[in-house]
Structures are given as structure tokens and as C-alpha cells.
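All remarks here apply to the structure that follows.
One protein chain is absent from this view; the other protein chains keep their places.
So, chain A:
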Amino acid sequence: MKATPGNSPQQLVDHLFRHEAGKMIAVLTRIFGIQNLELVEDTVQETFLKALQVWKFGALPDNPSAWLMRVARNRTIDLIRRQQKLANISAELSKRLQSDTEIAIEQFFLDTEIADSQLRMIFTCCHPGLNQEDQVALTLKSVSGFGVQEIAKALVSTESAIQKRLYRAKESISKHDIQFEIPTGLALNHRLETVYTVLYLLFNEGYNSSKADELIRYDLCAEAMRLCKLLTEHKMTAQPAGFALMSLMCFQASRFGSRLGEDNTIILLQQQDRRKWDQQLIKMGYHFLISSSTGDVLSVYHIESAIAAEHCLAPDFESTNWELMLRLYDLLLEQKPIPIVKLNRAIILAQTAGVAAAVDAILDIPGIAGLLEQHYIYAAVLGDLYGRAGNLPEARRLLEKAWLLTPSLAEKKLLQEKMAIFA
């Protein structure tokens, strides 16, 4: 151990503990079994506190991550030996078992095995036997190392609600006797679907929610991307749809910094300063999109990524290839015939066929009357289109409705500006 008191705290990598927690929980769960998740979580916590106790006076290990893993490994060996001591076995056998323990445990802490364990954890947390909201909470807790308070903040919920979800998730795991494994064969594809859904949800929660604070939202997006990357890097789980999802997240994330102005005002795509888009992420997006172009399955992520890529490709809003965009939305609708996709398609339609056609398309969405009453986004989009079509009373009525429906101050502000334009 080397004394490095001169190092700035920033050098203690961002979220080191959180990321290491995810790794350690996964490895230890593989050793002790998912039924011992509580014991595992306690052990991981002990490891951090030990680190804290030892590091805080100014002596940091050269490789904090390796140090943490070593402490966790030693603690694991210790726990297992204690169990063995309880058993009534001869001293000789006990000794043999002990030396074997060390070798056996060592294997689990190899880098490749750590990735394997983390994937098992992802599949366990995203098991279809769990409610979707429980899947999300448990993934954040056990895979990503978020604390209950942080999960509550990220998902704009309360700590007690999150505790309940976590409890329910753990109950479901034992009730369904869910195995801690990476599924194989036909089951894999089915299970991967759920994993993608959860990661997509995590990402969108971070990307779209204007309720949570910026920092934790960014963390959510980064975490979804980190986990998706993990999937694409493992030979068992590297599937075209995963690459497509990864590329979609890269494209979306590239705009993260340009969507909000000063005082957290929302900047719409049309007004965004495209020079602020992260070119590195756009490049990565293309890289993953190319990697996803194999096999014979066109997933929704492929299509959505292609749509996002079109936005990133256009030098400015006006030169967006709307015709191609519309065709992509038509493709997407075949797989995802849901209102929100229809709404987004209508926005594109306004560019190609005019606002009147877009208004008609929205009014054609089944159940639109109810949607307009419940979700601000429908009222906001339709109101804007009416305004652009010159129907100002209808525009104002809908924008006002949207204003009442959205809890977000940033959205309200944006809607107010719109109302002023169509006054």
C-alpha cells in the first residue's frame, strides 16, 4: 500500500464502490447462491467499510478495485471455512478442504468469471417471473450497486416503495425457484427479450424523466449502457438485437447534453445545437449498428436505432430525411403497433404530408380521447399541430390540458411558451 495523500478525490474513480458492489454481489451470489443474497449484500458492505476504515487516513492502494476484490475473496474463504469447521470432519479432511476452498474460490474471482457472474445476475433480476417494476429496482440494487435511496431518486419513487419492490422481487425469486444462470438454447432468446426491455426502460427512465435530478438520470443512462455492453461482450449473449439496442442508446445519449438549456429548460430537437452532440458516442452508435446488421431478425431496436441514426446524420433539422424516417416508422409500427409509436409517426408525417394529415393520423389512434385526457404528451403534440395548422382555439385548449397533466416544471415552461405563440 502506498501513501498517496496528494491525490485529489476525483482520482478515486467515480462510482468505484457502486460498480465494485455490482461485481462483488454477482460473484458472491454465484458462490453462496441466490437464496443467500442478504448474506452476500452484508459481506459486500463489510468490504467497503473495511476499505473506508483503512484508506481514509491517506493511504490508498495502488489498485483500489483489486484491493476490494481481494478483501471480498478473503472474506468469502473465511466464511466458507467457518462453515466447514462446524461440520464434524477429521482434521486432515478439513485441512484438505480448506486448501481446496482457496483454489476453488479463486476461480470465481477471475475477470472472465466476474463478467459471467454479472450476466447471471442480470438474467436473474430480469426474470419474467418478476413484475417489471420489481425487475428494474432489483437490477439497480443487485447489478448496479445503487442504494435504496438512490433507486428511489432515480425512479422518482419513495424509499419505502422501493423497499417493497425489492422485497417482492426476492420473494418471487425464491417462489419461482429462479436459478442463478445464463439461460441457453431457445430459452436464451426469450429471456434476452426481457433483459433488453429492462435495460431500455432503465435508459428511458434516465433519458426522459424530467422529474429526477440530472446527475442521477445520467447515471441511469450510463448504467443501462454499461450493462448492455456487458451483454454484447459475452459470447453467450452477444446477439444482433443487443448490438442494436447498444447503438440506439449511444445515439440517444449523444444528445444528452444539448437537450437542456440554462435553468433546466427543454430544448427541442429542432432547436438543439447539433455541434454539442457527442460525436464520439455517435461514432460508437454507428459501430454498434454495423455490428448489429447480422442474422435474419429485424428487432425493434434495429429500427429505433436506424431512426435515431437518421437524426444524428442530418446536419440540421431541415435536412432530415423525413421520407426515410416515415418508412422506418411504418416498419416499427408493424412490430410495435402502440399509440406512442403512432404519435411519433404523426410528427414525422407533419414534415412529409403536412400538419393536417398529422392531425388526422393522431385522431385516428384508437382510444385517443382517453389518451388525451391522461397523458400530457398526446395533448401537447396534438395542440402544437393544431396551432401550426392555424386552429388556435383547439391548440390552446390542448396545450392547457397538457400543462395541467405534466408534473414537470420544465415541460410546463415549454408548454407556456407554445401557448404564448398560439395566443
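Going forward, a contact is a pair of C-beta atoms (placed from the backbone, for glycine too) under 8 Å apart; a residue touches a chain by one contact, two chains touch by 3 or more; residues count from 1.
Operating definition for what follows: contacts and distances are computed from a predicted model.
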For the chain that's not shown, choose its UniProt protein name out of "Aspartyl/glutamyl-tRNA(Asn/Gln) amidotransferase subunit C", "3-oxoacyl-ACP synthase", "YCII-related domain-containing protein" or "Amino acid/amide ABC transporter membrane protein 1 (HAAT family)".
"YCII-related domain-containing protein"
Pick out which of A:Q83, A:Q132, A:Q149 or A:Q271 touches the chain that's been left out of the picture.
A:Q149
The listed residue (A:L16, A:L97 or A:A314) that touches the chain absent from the view is A:L16
Missing-chain contacts on chain A, rising order, are 3, 5-9, 12, 15-18, 20-21, 44-46, 48-60, 145-150
